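Once you've had a glance at the structure underneath, I'll fire off some questions.
The complex is shown incomplete by one protein chain, all other protein chains being positioned as in the whole.
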Amino acid sequence: MSTQSTDPPHVRLGLFLRDNPMIPLLIFLFLLIAALEVMRPGIVIPIRAGRDGLISTFWVGNLVKFAIPLAMLAACQVLTMLTAGIDLSVGVVATVAAFVCATLSSIWGATPAVLIALSTGVVVGLVNGFGVGIVRVHPLIMTLGTGLVATGCLQVYQRMVINAGTEIPGGLEWLGIGRTFGMPNGLFLFIPFAIFILWLMRYTGFGRILFALGSNERAASLSGVRAWHVYLALYVLSGVIAALAGLLYLGMIRQTSLSLANPLLLPSVAAAVIGGTSIFGGRGSYAGAIIGALILRVLDTMLTLMQMPEGARTALFGLIILAVTALYVRITGTR
Amino acid sequence: GSHKAYTIGVSNTVQGNGWREQMICAMRAQALVEGDVSNLIVAHRNTDSAGQLEDINNLIEAGVDAIVLNPSNPDALNSALESAMAQDIVVVAVDAGVTAEGAYVLSNNQEEYAYLGAKWLFEQLGGSGDVVYMRGIAGVSADTDRDNGFKRALEEYPGINVVHEVFTGWQQDQGKQQMFDFLATGIPFDGVWTSGIDNVIVDAFVESGAPLVPIVGADNAGFVQYLSEVEGLEGAAVTNPGSVGGAGIALAVDILNGEAPDSQTVLVDPVLWENTTEEGQATIAAAQNPNLDPEWPVSVTVPGWTDYTMEQIIACEGPGEG
Amino acid sequence: MTELPLLDASGIAKSFGAVRALTDARLTVDRGEIVALMGANGAGKSTFVKILTGALKPDAGQVRIRGAEARVGSPAQARRSGLVPVYQEPSLIPDLDVADNLRLADTPVDPFRAWVSELGIAGLSLSDMIGDLPLATLRILDLARALAAEPDVLLLDEMTAALPTDLVEHVLKVVRAKANDGLGVIYVSHRFTEISELCDRATVLRDGRSVGDLKIEPGVEERAVELMLGQKLALGLRDTAGGAAHRTGTPRLRVRALAAAPKLTDVSFDLYPGEVLGVVALEGQGQDELFEALSGFEPPSDGTIEVDGTPMTFAHPADAIAAGLTFVPGNRAEALLSQRSVRENIALPFSARIASWGPLKLRHERERVGYAIDKLQIDTRAQGEVQRLSGGNQQKVTIGRWIAKGVETLLLFDPTRGIDVRTKRQIYPLVRELAENGAAVLFYTSELEEVPLACDRAVVIFNGRIVDIIDAAAADEATLMRAAHGLTGEDSAA
Partner (left out) sequence: MSAFVRKHGWTLGLALLLLALTVVTRLIQPTFGVNGFESLARAALPFAFATAGMAVVVIVGGIDLSVASMMAVTGVLAAVLMERMAGVPALVIVLAAGLVMGLINGALIVLTRVPDIVVTLAMLFVWEGTALLILETPGGATADWLEASIRGFFPVEGIPKALLIIGGAIGVVWLPIRRSKLGLSIYATGSDERAAFRSGVAVGRTKIAAYGLCGLFCAMGGLSLAALTGIGEPVPGPYLLASVAAVVLGGVVLGGGKGGLLGPLIAVFILRIIRTILTLMAIDPNVTTIVEGTIMVAVVMLGTWATTRGARR
């Protein structure tokens, strides 16, 4: 029944870390980067002369660049996990959006292509929201199912455009591969996006309702929340974010593929949970997910550069993820 | 004449990659132009060997006359294939081989594929230098076959040293990221061998402003286009036609019509197109098809085997459709 | 030789992060003794009970059982040492049936059955799913399971808080009888009547510290409250509810022939602005269905609801809220966002409608939330997560939400469940104040003594229909009790 003032320092440190869970995550991130620098001296150095004296391979820039689409998809997971949901269709939606955009822009031009691509996200989101919010199907199954259906549709669509050629809208290419002061132009999209998501979660009624639904749906509806409105809006938002991430990815990879962004699905879930979002709903942090995405990317680099059998590499990846989250849980006392 | 009405079953275990999609389209187009095929049943999804066994058994249940499959593994499917052959169903494996007794194999020679490209690369480097070796998926037969070919070439060139070996998972984004990482370490290398994730590797060099090194890839439309368009790129595309699937259908129909070849195994040997010589450049210019889906191999036909036209394979329609 | 106490705990301390729930708690129980554990909301009673029964690990302290130091590592271990608790929340497994729940805790079936009927629950089948049973029944089952385990010491944490009066009687009777057979009992409650009726002795906790032992004797309430609160509080003045409200004009709420499966068959009443209408009913007479229908949770099967003269149908609580009807459920687990802060919990209704999904009005929110916290004196030390508040303070949050929002018609279902005496004394005037400012309040309580304190009139529901309407200010407990049992006599006020 008293205050912290008398607590010993280690208790106070624990409390501080618990209230600022970002700090241990950031520390992990920097430790990993330091380990990488030890492994490959010089890799973190920002500017190195390349051919024609240009700013050369700036690893930190690459790190950020590849973390952006992952962090965007992680936003879908964080938002849906707040309501104890999950969105397993994001990888497919991103892939569909990218594919549709690349094939349509050679036919109809960039703007309609981008709009149609984003609307695929809306459509999948509507279906997800309908299933989760109105029919009350478990989100895991619902989004898994829509992901499958969307894959099928993409394959049918692909048949129609085998010979249409592809074109990547200039704006997306600029975002995807362009750099400003060595940092990727994707940040021009991502920084406003991240601010929007952080703002949405903390300072809007919608954000509050997401937390509320995940903590106790009955309590929320007793307070007058119509859950299905929220789910519909949420999954549409998630679909649009996924489509947007897909477009950015298209600009980065500059190659269409029927499975372009699919491999980002599991990492997007991992980034969200490493960042301290609870799959049981009611607790989540987007800032954490962003750092989670960066951590995953650094790990990718480390393992790519290590010379060891592929099996050991894969296993090590899993072990490090586990160690990071376990330590994080131990330090912050949350789960 | 008197047209037969064969039903042919197709089994494939990788979905959503351009090469395999082309293979399926080639099968459909060839079945369409073969007058004797009335129905093509395609089981085409992402699965493992056990799933392929299931598909083959389902095809047997459906009463097909022949099964053309791209096997996920040479040894794993024998039980189903043997029971198919016991019911007089013709079995043709395309792209990779199977060990089942009595099955026909019409395969791209994967070991040769890797050997050819690697040898060109090592030759290009003058027999000594550091190379990056970008493989496919660990633990998959095709990757193992190619690895054998690559190792064989490596043995012949003791001056060549592999500085990075990595699995791209045959994913564009992964390959590109990995190349960025290699470039960022600052450890120099002189050439890159890829297992078909190729044009994004070129992109990675160009985007990071690193000097290009010789790159070996496959005959995917995107990469072939780069070979003639990207300034300063020295490279070679090794053919690995997905249209081998169409050839498989043709072979199956021949066998059903009693015109079985002498040998059970036909290897389609790859060809290498490089852009460092003039003839090479001419070949590449002729092969180019910038409108084609960039993941599709540009060699859409297998001369001597397939009979369909470019339009037909792109329409991707089989018998009983459209 | 003097007999060693059955249970002797001393120096118990426990912190949850920054919150010191217990600093120095001590307590002894002898054979055959019933010891009340008293304290205001958040004093640490439940934490103490959990530590004694192995559900929580203490930071410091000693527990002796019959003089021997005992390490109670888990509830299972406590059970083996003869310490058997009934916690505040039901500790039965919702997805298992009764029989499996017994098997899980190695409880013999026959004694259990005997206790269940002894405690006044009839018609229980062992194959009933726990999740389908009402809260009051669960409390009884929990107790019956504890009794069937043949404990040496029984620890009851607000066992009666969610029980209707008739079941409380049964419980008190059984506990008394067991104590006479030599059982030691630790009894946590906020109800003085029960404590003075049942207990031999009381230990008072204040701010996590044992501050005194009292012998239960007439007039002890005064002293107990002083110890609990660390200050004097005038108790005993039964400032009953204000006079007759102005029941004229259009009623705020007009209910006619309302029926809802399974229990509610035919209920009609009018509720006027400025009025607090009590609802008196024993367990399961249809009051749950009545409140669910009025709050839009489950549509009624028959009958009409008019609000300010306009007929309404509620398909969702949002409809009811739009019509000005707000509902505070009795079970706080239904109403709270347990992992969210006090502030977010109270501010929840502000963001409910789509129109308010935009930016939060933070200043307005802070003001309203602050107002509600002050009004209800919510202990906000552990405000980061509502689940870290004590049970009573959690209960206050559920009401505070609507105090902050402002209400026209408030449907209160047993709002004082588990609330300490001081807070109760704050809640009655609060309800009256709301009414005086024009709100209409429907007030169900399981504690009949509250009816005259808060209500103007009371409707008595028995067997799904209204059997009597009583002028509450004049009604004593006996009258209400008789009515609640369906014995409408001439002496009930007209």
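The chains carry the letters A, B and C, assigned in the order they are written, with residues numbered from 1 in each.
Criterion: a contact is a pair of C-beta atoms (placed from the backbone, for glycine too) under 8 Å apart; a residue touches a chain by one contact, two chains touch by 3 or more.
Given the structure is predicted, the values throughout are model-derived calculations rather than measurements.
**Q** By the document's own contact criterion, which visible chains does the hidden chain reach in the full complex?
**A** Even though it is not drawn, that chain still touches A, B, C.
**Q** May I ask which residue of C:Ser10, C:Ser91, C:Thr193 or C:Asn331 touches the chain that does not appear here?
**A** The single option touching the absent chain is C:Ser91.
**Q** Out of B:Asn17, B:Gln30, B:Thr47 or B:Asn109, point to the residue that touches the absent chain in the complete complex.
**A** B:Thr47
**Q** Of the residues in subunit C, which ones touch the absent chain?
**A** Interface residues of subunit C facing the absent chain: 55, 74-76, 79, 85, 87, 89-96, 100-101, 103-106, 127, 261, 298.
**Q** Touching the hidden chain in the full complex, which residues of subunit A are there? Just list them.
**A** Contact residues on subunit A toward the absent chain are 131, 135-138, 140-142, 144-149, 151-153, 155-156, 159, 266, 269-270, 273-274, 278-280, 309-319, 321-322, 325-326, 329-330, 335.
**Q** Going by the touch rule given at the top, which residues of subunit B touch the chain that is not shown?
**A** Subunit B touches the chain not shown through residues 15, 24, 39-51, 53-55, 57-63, 73, 75-79, 137-141, 143-144, 320-321.
Operating definition for what follows: only the chains that are shown with their structure count from here on.
**Q** Based on the averaged CA atom positions, which chain is farthest from subunit C?
**A** B
**Q** Can you figure out the chain closest to the middle, judged by Cα centres?
**A** Checking distances from each chain centre to the full centroid gives A.
**Q** Go ahead and name the chain pair joined by the largest number of contacting C-beta pairs.
**A** The chain pair with the largest number of C-beta contacts is A-B.
**Q** Calculate how many whole Å lie between the centre of subunit A and the centre of subunit B, each centre taken as the average of the chain's C-alpha atoms.
**A** Centres of subunit A and subunit B (C-alpha means) sit 33 Å apart.
**Q** Return the distance between the CA-based centres of subunit B and subunit C, expressed in whole Å.
**A** 72
**Q** Approximately how many whole Å separate the CA-defined centres of subunit A and subunit C?
**A** The separation of the two C-alpha centroids amounts to 44 Å.
**Q** Touching subunit A in the complex: which residues of subunit B?
**A** Residues 15-18, 21, 25, 138-139, 164-167, 169, 171-174, 176-178, 180-187, 199-200, 203, 207-211, 222, 290-296, 314, 316.
**Q** Along subunit A, where are the residues that touch subunit C in the complex?
**A** Touching subunit C from subunit A are residues 1-4, 7, 15, 18, 203-206, 208-209, 211-212, 215-216, 218-226, 229, 233, 282-283, 333.
**Q** Once bound in the complex, which stretches of subunit C touch subunit A?
**A** Spelled out, the residues of subunit C in touch with subunit A are 17-21, 23, 44, 207-209, 295, 297, 316-318, 321-322, 327, 329, 333-340, 344, 347-354, 356-360, 362, 381, 401.
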